[in-house]
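The complex appears here without one of its protein chains, the remainder shown in place.
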Amino acid sequence: MIYQGKQKIWADYQKEIPDDHWFYVRSCIRQNFFPASEKYFLAICRDQLGRDIYESEHHTTCAGIAYHCDTIPQETAMTVVARQFALMTEAGYENLVTSCITSFGNYTEILETWRQFPELEEKVREHLWKACRREFKKPKYVAHASDLMYKLRGEIAERAHFQLVHRATGEPLRIVEHIGCHYSKMFPHKGVGGAEYPCVLSGMAESWGGRVIDYPERRHCCGFGFRQYFVKANRGYSLSNTHKKFESMEPYRPDVIITNCPGCPYFLDRWQYVISEMEGKTYGQNGYGIPVLTYEELAGLVLGVDPWDLGLQVHQVAVEPLLDKIGIPYDPARKYLGMDEKKIMTPGLPTSLKCF
Amino acid sequence: MDFGFKRSPSSAVNLDTVDHARYDRLVQLEPDALTCIGCGSCSATCTAAPWSGMSVRKVILGLQRGRDDEVDRMLSRCMLCGKCTMVCPRGINTRHLILTLCRLDRKGEVVR
Partner (left out) sequence: MVNRNPVIAVIGAGIAGLEAARQLADLGYSPVLIEKEPAVGGHVAQWNRLFPDMTPAAEVIDALKKQTAKIRTLLGTEIASINRLKDGFSLVLTDGTSLLCQAVLFATGFQLFNAAKKEEYGYGIYDRVITNRDLEAWFNTRKDKRIKQPEAVGFVHCVGSRDLKAGNTQCSKVCCITAIKQAIEIKEEFPDAEVYCFYMDLRLFGKKYEDFYIKAQRDYGIHFIRGRVSEVGEAIDGRVVVKAEDTLNGKPVKVTLDLLVLMAGVVCNPDAQHYARQVGVSVDDDGFLKSRDNIAAITESSRPGVFFAGACTGAKTIPETLAEARSAALNIHHYFNKRK
């Protein structure tokens, strides 16, 4: 592989990401699957690195799930998004940062649709006024939270307590990066690095010491399409997509998978359990599976946050082998202690996937 | 444990692993079959096609892509009228091709 070839393409797809003053909108589901990710995004970028990131308690979903499931018409989704923009305008911000990647795709798509069909934008302004008497200005920049963290990766690297390096051998960790489909597949110029070789996650992984793996199914979707898995009869398709990726990445023996979407790490993490129950096959080393992290969790680990504060106990695939590889200390006894040090329930163990 | 759904196999044909022993034998015995361009003249003129889905073009391609069940089904519906041979622009003796295929088993061995 000719690395400079990729660098040339990355240079073509440089996205302008403002440094400061962001309006943050959260994801519908991320806090369930990866409890501390959004918290630590704010803790790192706002508290530790001193950026101005504001979130309003009045903000809602972007209606992406309903839109993609065809349960609401596009105009309704646009009006919900318009209200988000109104909240942003009222708070005095013009940069929007989203937590969810489908959200990012949704906002980008709606702004592009309004650019091509200004009469639709007018109509949505009218709807919003009639619905809740709000007015809005369109955001100047829309970025995904991973874009922002990509921009700040140097500052994070400066403050890092740990490197993404195997403590025993000194080798950089082999990292699989999985980008959400809605990030750049629809609008390549809105993603850092374009559609074919996005570098938002690989940039982060590399500046923190890791080595990124390119495998044949790197670009393949994980299968988290709402229409695919919402209906149980279709869920096999989702599973098959992820299975294809695992079969393809297996020979490269990755140490960890990092993603920037709410759904992708959920599937890449949980389907390993399902595959182990259905077929008895596990990926990764010694039957432990390949741990899956969100980029905020990875940043948190690198900055020395306690793994249990990062919510890693909720992951299906055991993260302990990875923590041991990097040399991050953790207290196994505290794994299932809640916020007030009281024991929360311990999950049952799978049949073949080894967990702690 | 029954999750209520199963893993679906990929529908992509993997040319690295597809078994084309029967096709290889066929083109040994009927080399002109290699020159098929998939134009569909044979299928268009086939007497049996409107009712049975027989198509020599599909047989030739199906052998190369692992669609053996479909190929066998189509071969059994041929009436050996020879109209396909008359129209083939590449001059393939399609009737001979069909008869040859009927003599081969799935592994490409001559059994009849």
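Per-chain residue numbering starts at 1, and chain names A and B are given in the order in which the chains are listed.
Note that a residue touches a chain if its C-beta (ideal position, glycine included) is under 8 Å from a C-beta of that chain, and two chains touch if they have at least 3 such contacts.
Owing to the predicted nature of the structure, the values given are computational and were not obtained by experimental measurement.
Listed by label, the shown chains that the missing chain touches in the whole complex are A, B.
Of the options A:Gly194, A:Gly225 or A:Pro350, the residue whose C-beta touches the omitted chain is A:Gly194. Looking at A:Pro73, A:Gly154 or A:Pro216, the residue that reaches the missing chain in the full complex is A:Pro216. For subunit A, the list of residues touching the undisplayed chain reads 1-2, 5-6, 8-9, 194-197, 214-219, 251-252.
Where subunit B meets the missing chain, the touching residues are 11-16, 27, 31-32, 34-38, 57, 61-62, 64-65, 67, 90.
In this section, only the chains that are shown with their structure count from here on.
Residues 1, 3-10 of subunit B are the ones touching subunit A in the complex.
By the touch criterion given at the top, residues 232-237, 239-240, 243-244, 274-275, 277-279, 351 of subunit A touch subunit B in their complex.
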